[in-house]
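Here it is: the structure, laid out below.
Missing here: one protein chain of the complex. Every other protein chain is in place.
Think of it as A and B in the order they're written, each chain with its own count starting at 1.
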Amino acid sequence: MKKLLSLSLVLIMIIALAVPAYAANDEIIINFPSVWVGTDSKAPYMEQLIEAFNAENAGSIKVVVEEQTDYQAARDKLRTTITTGETPDLCIMDTTYDIKGYSEAGKFMDLTPYLDEGWGDDFAEGAFDAWSVDGKVYALPFESAIFTPIYNTKIFAEIGWDHFPATYDEFFQFCEDAKAKGINAVGQMAGENAWTSMLWYSLIVEAIGGKDVYANGLEDPAFVQAADVLKAMYDYTFDGAISAGAGDVNGHWLARDTAIYLNGPWWVANLYKEDNAVDGVLLADDCEVALNPVYEGGKGEGGLVTTVQAFLAAAKQDDPAKEEAVVKFIKYITDPQHVSELALSSGAMFFVKYDPSPETNLISQKLTEVANNADFSILHVNGAFPTAVSTEFPAAVSALVLGEVDAQGFVDQLQLAIDMAA
Amino acid sequence: MKLERSDRAPLWAFMTPALVLMLVFFVLPVIYVIVISFMKWNGINTPAFVNLRNFMLLFRDKAFKRSVINNVIWALVAGFIQVPLAMIMAIILSRKPKGWKFFRTVYFFPQVISGIALATLWRAIYRADTGLLNALLNSVGLGHLAKDWLGTLSTAFPSVLIYWIFYVGYYMVIMMADITTIDDSYYEAATIDGATDFQQAIYITIPLIRKTSLLTCVTLASVMGLRQFEQVYMLTNGGPANSTSTIVLYMYKKLQDANYGMASASAVILIIIGVVFIVCIRKIFEGRNEEAAALKKAGRAAG
Partner (left out) sequence: MSETRVRAPLHGKDLVLAVLRWILIIFFAVYTLFPLIWLFIASLKTNYEFLADSPFSLPAVPQWQNYVNALKVAGLGRMLLNSVIVGVAATVFNVIVASMSGYCMSRFRFNGREQLFTLFTAGILVPLNALMVPYFVIINKLGLYNTYGGMILLYCAIGIPMSTFLIRGLMDSIPMELEEAAYIDGCGFFGRFFHIILPLSRTGIVTAATFEFLTCWNEFVFANLIVSSEKLRTIQVGIRYFTNQFSTDYVSMYAAIMISIIPSIIGYVLFQEQIISGMTSGAVKG
């Protein structure tokens, strides 16, 4: 046994030392860490798209995807690589990155010349405005998202409601009725990144403060009022919401014990998945899209909470051929035809203008309608403030709900986080 | 042994690999951390010297203070509850009761299971709705105690702390190894004198492993307690209301905010606390250990 052990040791060492050497040839390699992999709703079509691109450019360009399924780990790595000047050839980023900071510091390729050649016309009007630096686009807003409640009509009927509450007063009446029937009205979570609660908070903030709520940071009284409303919602969610994560919120919603669900449009594909059907009935068949209720005395009517769910940014390249290759690939991804397919397969929304496929599912169509009918839109809270707010949010919201701090204290806690990072 | 002239060259040859690795992977990076702890840096702009600002902010931050307290509790519990438990089990199993090999194997299982698997497992146990713990309480008529264990201020930190305490396998195996080196003649003599198992443990085993494996285990366990990160990150992410936060988790969150200055400052504070801990533990154990070591040596020579 001892001999066998030492023999296998030696063998393993030899394998380990024989570091795989990657043959270098003229092929340009584009290194692309991506979270659109695995069971992500955009994964199947993205994989197809990248395979097709590699086939078309066989021998000259090859996109190599680095699969990242852990969002936080992907963020840690991307932040580290950018900081050390090793930015991947193409990155997917969301608003928790300091997009403007990186752009100003010249960490990314300037895409403006290419966009000016007509490519920019493929994108929605004004898509670049909020994120460009000195009129130049370094991070391309690609995937958009709107956040509006979806509700389960079957559960609503069980509770005795035939419509979605139009105001927040009515909303809490509904919650009471649901509670009386032992049903969770909403799914909240203060664990992990408190994503769902952050979205609800954004909706309430929008309903109270309206279009210009972010104009003076966290000064607007809407933030304090909204905190109280959010806290009240925790009386109408499942047990253990304080320690719950996104998996729990989604799990309860899929188990049909929550009446209302709030998440981005990319989640729509899951409503149509056979795996999530019960007794052969798709969840989507019981679902209806609703609008953010109106807050009486608030300024939010007609408004919508949105975000840039994903930017595409590329590393600066010294080699013009490689720059061409990277741009070619970004253009390929953002091609309206491809984006249309991507939207169809995932339900996600995009800044690229495209003709929606006639096969687009009903829920996605309704969400698009909501997006088109909105009078104005604001970002969600994570997107509107520096990263420190999204990091602090779970701690602040659990302190609020557990009575450690009051609504003012909740806002102060977020403000302190911003101050410390500034 | 005095260093002979002829040993000087081979000595440094032997030290070099470790010295180089320490220099490259610890000394230089830690100097970097110390320098950054006096800077304001977001990973994008040029770092700016801000004197003690980061440390001042840390000491004013409730979440950081809570993290320090949690870490100190953790280190103390690990060193002075978990390790003694491990010692008791090591003494018991080294008397070779029936099936001791099986138990030794089982106790070690948690060490080979990854932190994330354990965290997932314990999240499932602590769940408010379908969790094992609440179900156990309900089944023995203590249903009124059922709660969201990880989501209640008073229970979250104890819950995170307690489950780990009873995983004693690693320290137990280290101490068992040490106990087997104790010469049998001690026990034989004690038995003849009519000493019970319990007395033998108190007067022979514990003094003899005190300076060696017990000290090692207490030091290891406390350091692990101070460096605690993954368990908390996976189980609660520091929540609710930062009540389960630890220094490394706090630091990690500052890294997420690209607040490299405060992250580095908290790392520096952790290192300082750790050094204090190690020095104190050594002081506590140094006591009468000279005679213990002498006793042991004598025993070995006799064996």
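Everything below uses one rule, namely that a contact is a pair of C-beta atoms (placed from the backbone, for glycine too) under 8 Å apart; a residue touches a chain by one contact, two chains touch by 3 or more.
Note that this is a predicted model, so its numbers are computed, not measured.
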{"item": "Listed residues B:Val173, B:Ile204 or B:Val218, member touching the removed chain", "value": "B:Val173"}
{"item": "Hidden-chain contact residue, picked from the options B:Val50, B:Leu76, B:Ala135 or B:Ile206", "value": "B:Ala135"}
{"item": "Chain not shown, touching residues in subunit A", "value": "1-2, 5, 9, 12-13, 15-17, 19-20, 31, 33, 38-39, 66-67, 69-71, 73, 76-77, 80-81, 83-84, 86, 245-247, 250-252, 254-255, 257, 275, 278"}
{"item": "Where the missing chain touches subunit B, by residue", "value": "1-3, 6-7, 10-11, 14-15, 17-19, 21-22, 24-30, 32-33, 43, 88-89, 92-93, 95-97, 103-117, 120-122, 124-125, 129-132, 135, 139, 166-170, 173-174, 176-178, 180-181, 183-184, 187-188, 191, 194, 196-198, 211-212, 215-216, 219, 223, 226-227, 229-230, 247-248, 251-252, 255, 260, 263-264, 267, 270-271, 274-275, 278, 293, 296-297, 300-301, 303"}
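Note that in this section only the chains that are shown with their structure count from here on.
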{"item": "Residues of subunit B defined as touching subunit A within the complex", "value": "42-45, 57, 61, 63, 126-129, 148-153, 156, 236-242, 245, 253, 255-259, 262"}
{"item": "Residues of subunit A that touch subunit B when the two form their complex", "value": "72, 75-76, 79, 82-83, 98, 101-102, 104-105, 107, 190-193, 238-244, 386-388, 391, 394-395, 398-399, 401-402, 404-405, 416-417, 420-421"}
